[in-house]
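Below you'll find the structure I mean.
We show some of the complex, not the whole, and keep each chain where it was.
Chain lettering (A and B) follows the sequence in which the chains are written, and residue indices restart at 1 in each chain.
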Amino acid sequence: MVWNDVIRAVYPGRFQPVHLGHIEVIKWALDKVDELIVAVGTAQESHTVVNPFTAGERVVMLRLAMEEFGLDMRRIYIIPVPDILMNSVWVSYLQLYVPKFRYGVARNPLVVRLFKEAGYEVLTPPPYERDRYSSTKIRRMMLAGDPSWRKLVPSSVARFIDEVDGERRLREVLGSD
Amino acid sequence: MVWNDVIRAVYPGRFQPVHLGHIEVIKWALDKVDELIVAVGTAQESHTVVNPFTAGERVVMLRLAMEEFGLDMRRIYIIPVPDILMNSVWVSYLQLYVPKFRYGVARNPLVVRLFKEAGYEVLTPPPYERDRYSSTKIRRMMLAGDPSWRKLVPSSVARFIDEVDGERRLREVLGSD
């Protein structure tokens, strides 16, 4: 029964975009478990101010960042999960999309609560300069044309965002509100 | 513009369960492109006669099989995709969940057509003993208690199905119809 004995944690996030704080959490979690599942939430949404990138693009960003930081891809699953819009059902729904796991990785009080209500233990990572590494702040910088967001994300992610012309997409999306 | 230059194909399937024919297609496709995206379709469904396994379990089966066959995980993405139930929109919807791709990998005439209507070229793999390697047949064998299905799937997949007691699940699911 080898497979069932592997200890896994699931780390849900929206990753809009992936930043260095996310990478710290992933490295921290990989020290705690055998395998880590990174669940890319709100997978159905893109081209909005809070969710500019598609799930596919966010999968790529995570993959590029993991390669850049030399993480062992054989210990990581990256899985997009669309919203279900029923909070109390969300953990059960997450179980459907990802391999069997033992822990949730979360700091958000609601997410922590939902994991616990569903019977999971929660691994709470340190805050890792949350004020600095914040996807919301990064998107604001991108909108404002402030290039310093590039220092807050892995350099491979910055290059990818430039390749898909992310700053311009965000501005066009905002222009439509 | 390195990332955009990588040539990718997407191979959609339900993988209920993963069998040796799937592995042949994956190996064949990896010879043709830089990276392959395996899209695990009908991701929202499980515990039915045609879709007994969850998306998470099918992701695991694919991963185990790829490891067993020594495939290079750095060149492969495994991504669950729920149904959209509007055929003409399906390729556009698939694009949302997966990294940018150039080719569809398909033999099914409708899937081939939908890729072409959406402007994609299609890579058509050889049939690889389709009569033998068929998920439908394998599920029937499992229901009938015929152990020879184990020869039609990678041995790591057979072990995994036994770990999750797949034969019994299938029988219980059938009992409910």
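The rule is simple: contacts are C-beta pairs under 8 Å (C-beta built on N, C-alpha and C of every residue); 3 or more make two chains touch, one makes a residue touch a chain.
The model shown is predicted, which means the values in this text are computed figures rather than measured ones.
Participant: Total copies in the full assembly, please; the file places 2 of them.
Facilitator: Counting every copy in the complex, the total comes to 6.
Rule of thumb we're sticking to: only the chains that are shown with their structure count from here on.
Participant: Which whole number of Å gives the spacing of the CA centres of chain A and chain B?
Facilitator: Using C-alpha averages as centres, the distance is 25 Å.
Participant: Spell out the residues on chain B that touch chain A in their complex, using ranges where they run on.
Facilitator: Checking each residue of chain B against chain A gives 1-4, 43-44, 46, 54-57, 59-60, 63-64, 67, 73-74, 77-80, 82, 95-100, 159-160, 163.
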